[in-house]
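The structure under discussion is supplied below as structure tokens; questions concerning it will follow.
Omission of a single protein chain aside, the complex is shown with its protein chains in their original locations.
By letter and in written order, the chains are A, B and C; residue numbering begins at 1 in each of them.
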Amino acid sequence: MKTVFAKSRPGREGVWPEQPAQDVSAYIDPALLRGGAGTTGLPDLSELDTVRHFTELSRKNFGVDSNFYPLGSCTMKYNPKFTEYVAALPGFAGLHPVLPQLKGAGRFCQGALEVMHESERLLCEITGMAGFTLHPMAGAHGELTGVMLIAAYHRDKGNKKTKIICPDSAHGTNPASAALAGYEVVTIESKDGIVDPAVLRAALDDEVAALMMTCPNTLGLFERHLPEIVAALKEVDALLYYDGANLNAIMGKMRVGDAGFDVVHLNLHKTFGTPHGGGGPGSGPVGVSQRLLDYLPISRVVKLEDGQYFLDYDYPKSIGYVAPFYGNFGVVLKAYAYMLRLGREGLIRVSENAVLSANYLRKRLEDYLEIPYNRTCMHEFVASAVQQAAKGVRALDIAKALLDKGTHAPTIYFPLIVKECIMVEPTETESKETLDRFVDDLIEILTRAESDPASVQAAPTTLPVTRLDETLAARGMVLTDDM
Amino acid sequence: MKTVFAKSRPGREGVWPEQPAQDVSAYIDPALLRGGAGTTGLPDLSELDTVRHFTELSRKNFGVDSNFYPLGSCTMKYNPKFTEYVAALPGFAGLHPVLPQLKGAGRFCQGALEVMHESERLLCEITGMAGFTLHPMAGAHGELTGVMLIAAYHRDKGNKKTKIICPDSAHGTNPASAALAGYEVVTIESKDGIVDPAVLRAALDDEVAALMMTCPNTLGLFERHLPEIVAALKEVDALLYYDGANLNAIMGKMRVGDAGFDVVHLNLHKTFGTPHGGGGPGSGPVGVSQRLLDYLPISRVVKLEDGQYFLDYDYPKSIGYVAPFYGNFGVVLKAYAYMLRLGREGLIRVSENAVLSANYLRKRLEDYLEIPYNRTCMHEFVASAVQQAAKGVRALDIAKALLDKGTHAPTIYFPLIVKECIMVEPTETESKETLDRFVDDLIEILTRAESDPASVQAAPTTLPVTRLDETLAARGMVLTDDM
Amino acid sequence: MPYIPHTPEDLREMLAVIGAASVEDLFTEIGPDMRPKRFDLPKGRSEMAVVKHMEHLSARNRSDLVCFIGAGVYDHYIPHAVDALTSRGEFYTAYTPYQPEASQGTLQAIFEYQTAVTRLLGMDCANASVYDGGTALFEAIMMAVRATKRTRVVVSGTVNPIYRTMLASYTCNLNLEFVNVPGRGAETDIEALKAAVDDKTAAVIVQNPNFFGSIEDCTDLFAHAKSKKALSIVSAYPVMQAILKTPGAMGADVAVAEGQSLGMPMSFGGPYLGIMTCTKEMVRQMPGRIVGRTKDTKGRTGYVLTLQAREQHIRRQKATSNICSNQALCAMRALVHMCLLGDEGLRRTAALCVERAHYAAKRLTELPGVTLLNKGSFGNEFAIRLPMSALEAIDKLSAKGFVPGFPLGRYYQGMDDVLLVAVTERRTREEIGVMAELLGGIL
Partner (left out) sequence: MPYIPHTPEDLREMLAVIGAASVEDLFTEIGPDMRPKRFDLPKGRSEMAVVKHMEHLSARNRSDLVCFIGAGVYDHYIPHAVDALTSRGEFYTAYTPYQPEASQGTLQAIFEYQTAVTRLLGMDCANASVYDGGTALFEAIMMAVRATKRTRVVVSGTVNPIYRTMLASYTCNLNLEFVNVPGRGAETDIEALKAAVDDKTAAVIVQNPNFFGSIEDCTDLFAHAKSKKALSIVSAYPVMQAILKTPGAMGADVAVAEGQSLGMPMSFGGPYLGIMTCTKEMVRQMPGRIVGRTKDTKGRTGYVLTLQAREQHIRRQKATSNICSNQALCAMRALVHMCLLGDEGLRRTAALCVERAHYAAKRLTELPGVTLLNKGSFGNEFAIRLPMSALEAIDKLSAKGFVPGFPLGRYYQGMDDVLLVAVTERRTREEIGVMAELLGGIL
């Protein structure tokens, strides 16, 4: 399919505003200008050209609206449509973010400030944290913010800390965030799929600022030794960080604040049903325990006694600005509406059913795929195609064959600690019929992996393209239509 | 693909309102009720089920947004997206239609009344008619309204009229509308593709109430003898009706009112860019000349001297109500926005380019398909596959082969007066590149019709289904999932 | 020009192929005497300017009034997924599915719509829609006239008066005889209808719930009609139909409905949805498009337009109707709406409306001098007699942001003091309370 630039035809009219009375050179020194027609390199298309182009592109994509998408660690649940309407309401979408900074102009955005205040309050209640900031614009951004908070805490206390510990099952963002904030990263090995207190203790010393954990972890296993871990960290005044990627498993069953975590980031686009958008935008609010409250980014939204809201910038210990304004407010809006819609019972049921579905799939597949840690899992589980790989059909091949069935592949080759890893997260929004069809499809593929491995290795064959050459892409480095 | 009923699972929660405090039998005599859960037979689906079902269905459809759609007589032009936003504005979409009937409550809907008044004014200017009603809800509904107006005119004048003349090239709706309003239909033959004044005169007598014409007609030809036709009708006090299906050809080049037509219906969903919706809703406003003004349906929107609008019901000669309120107001809104967007120059260019594109296609195809009336056409033209049919490849086969190219087929087997008819209307919104691709595709198919006719007869092969058995459908008469 | 892709170069190339010197050359058949006398339209404007103008006009409508008007058009909540799904371009920019292989989406959806509305109304068959509830009623009468070859039509005065006015307009050239049987207060006079149905009668027409909101059982009436070989036609309200005994169960031959309540915004009167269903025996009399299930050459299930021999594009003046464009996208909206709510959701919506309406009736009839007209069961709409002009009451309350109902005096003599109050699930108990208090304040 041609690129949109190849469809361009100079002079074709798009959505043009009215013609200015004078050429721009009447107002701006021509030496500062780039020149006339065609100099931007943007395509000239009719509106119909554009509509057809992107309609066609959309039809080359899998999405939750069109396909089961059991991508482990990503929580690809249904995204309620009404929240799109909510985020597009003119009082929200049309609101300039500096309005509350004008004198007395908090009064111009009381509705928006209430959304922020109430969202923070709900997230505090869900997680048991003392305070939240909505500013981080994605999960990894939340992690960075969280690590900055940890650094501020230690700096303020005069602690000399240089290291952050991450288990080997951690998301790649954890060590990357720690490094970006200036820390040395120490990786510890999991034992029986989870963090072992003894291994942790061996890595702990006074220079450790924090341990970053995901719970349940990326194997879908609950971190059973949490109380001992919390105790061990306390001894060296190290903080405990919670990667909220897997919050979908535990709502109402555990509150990370109550369990002893000091800093938490959530992925609103995972647990709270906002769309992933093909890679974003997300939203990564960060919650903290009481002792870290003072370090939260500014601004913070405050409710006055008269019920009015205002933005407070007066926190001298704050780490400062992590976002230009208040984070991805439009995403927060959707998550807020989602929380109001589901309520207490609904959120508990979310986690219960996410875990139920994952265990159901795990049990139904255990005779066909190796399950390295085959015990009760949380909202996802990890299988392994080592047996199939031994005969030449790798996890990658199985993933591609699933695409031909109209199902997006599970996450593969992550976490790194399981060979030929296939990480399945069904979420609570998929019906038993969909789960059963997935099992049937997978069994058919695994059977074919024995009888006709070449057919699996040749997948996909029903999509707009067959397998793509990633090496060629990296070597050729054609990154724009001009290369 | 399963029907949505086959996907139902009792108890699955959809978009449910809150639970009432009491069972409905507390309020309504149980003998008047149908019973409890499941008795409606409606499916129980999760919201995701519904979203997936209809997303999948949509992907089995051609539309203008996804495919070139040169369906003759249907004017499948691009439908601007912004007009959907306009029609959904809360002040329009949320407006109850009886509001202006309340005392002094015309004041509650001045914006909507202005839209109606201004739309009528613009349509009057475009067509040269003296007045318009927006009430008819589709083209055929406009025809019926128009014929009712004709009947009212003759009744009022004491004329005894029983017949309406339709050319053999007329849309099927013309004779059907005339019949539904109580008239006998007289069909006259076209000569050289157009109405011949002599043939018309032969059919004219005092009992003829009107002649219904499409101009340009369904062959895409301009009715060159219009002045003589107008004169002939005048002699017997018969009225001239304009079927507006083909208005897209003549905006700014001819005004049907100036040319002598008495009654006109327009298809806003054809000429004025509102979407066809898979079969509707449309909108079929009817315009009349001065002498028919008194008979227009009620209500009529009136602008007072102070600039206020109100609905006037006081027209004793009116034919009464043809719609419960003011027609398909939501469709009128879109057409109104379209007219404002294009303006005078834009509408003239619409017709010029629609005619240009049709003639371009006609010339490019004349060496490959027979063109029975191969002279300058208006916005569409009619080709014939008689030569191909003689060798076994019919117009139907060619149409199906085009579907495999990703192009919707032209209209086939209409008008009935051309054998193996293929009626092509490209519209002004399709680019030359698209037209050229269509020609290339058609040439490839026609070449294959010689070399490998079976492959054309087997089309389509790339769509969700191959050719469907219409006889089986009519015989089996499975009209619901319960049959 | 917006939406027109031809560049000057395209134009030159295309004219060259055609062999014309200019675009104007293509219009030479339109002689000078046929040219427009004028064409004084405004200049085109940018999308931004048009949107701004339309937003301005939208803001000049008071859709924010707390509205207790029904009278056939109801302010029900529409789940946002309805818009999200029906606005997919492949659906709404398609034409009538004349090429079924390229239109299975529309066709299967209509087939499912047919299934849903026949189930809801307890009938056998449905068409793909007509324009609205009023034209549906007209088409139903024409079905009966054709089927019975009789011309006498008995109509209850409790049928929506707007529809009855429409019927009069449509049939004034058709030599039909209408017999109007007035209701008794808010109730349909079933005995009088029975008495009026004779063996020259083509059809008897009732509405349930009737225009006053009363719910009635017409089983006896329809049995009587059957005995006279007359047909029975019901005009229904789909949301209430989720809980009510069906027209089919009462023995109706044709059941029609205004489908607006199933996912169409009120939109100042349209586009709405004419739902049309009938018994299997009547299907060949039914106008409009009908989708049937069939097989493709490989034996796979598919859907096509069927029984087209009834339609105008085949039968021309001998067709069952002139209908061509219908309200297909509205039918799809209704289907999506019904799927999103489901059996439980639609029944619960109906029950919630009924409960709120009964609360409203209680609050209003507690006011001094206010009495309920409905003697038997009513659903989400009811009529109250006020100790003052209904129009005046509306005028006063609307100044405070509330429209308490529809003034029945507009259509019924002697009812200038009667208010028709409708309550949907969107009206809260709080709003009902405030409305009752405001009304109490002006009595």
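Please note the rule applied: a residue touches a chain if its C-beta (ideal position, glycine included) is under 8 Å from a C-beta of that chain, and two chains touch if they have at least 3 such contacts.
Bear in mind the structure is a predicted one, so any value in this text is a computation, not a measurement.
Asks: Decide which residue listed in A:Q110, A:N159 or A:S455 touches the omitted chain of the complex.
Replies: The single option touching the absent chain is A:Q110.
Asks: Just to verify: which one of A:R201, A:K303 or A:R364 makes contact with the chain not shown?
Replies: A:R364
Asks: Out of A:L356, A:A389, A:I417 or A:I443, which touches the unshown chain?
Replies: Hidden-chain contact among the options goes to A:L356.
Asks: Which residue numbers on chain B touch the omitted chain?
Replies: 9-18, 46-49, 51, 55, 80-82, 84-85
Asks: Using the touch rule from the top, list residues of chain C that touch the missing partner.
Replies: Looking at chain C, the ones touching the missing chain are residues 47-48, 51, 77, 79-80, 84, 87-89, 425-426.
Quick note on the criterion: only the chains that are shown with their structure count from here on.
Asks: Could you state the distance in Å from the CA-based centre of chain A to that of chain B?
Replies: Centre separation, chain A to chain B: 47 Å.
Asks: Taking each chain's centre as the mean of its CA atoms, how far is chain B from chain C in angstrom?
Replies: 19
Asks: Hey, what residues on chain B touch two or more of the other chains?
Replies: Those would be 12, 47, 49, 51, 55, 59, 64-66, 78, 80, 429-431.
Asks: Provide the list of chain C residues touching at least two other chains, using ranges where the numbers run on.
Replies: Expected reply: 1-5, 10, 45-47, 79, 81, 83-84, 89-90.
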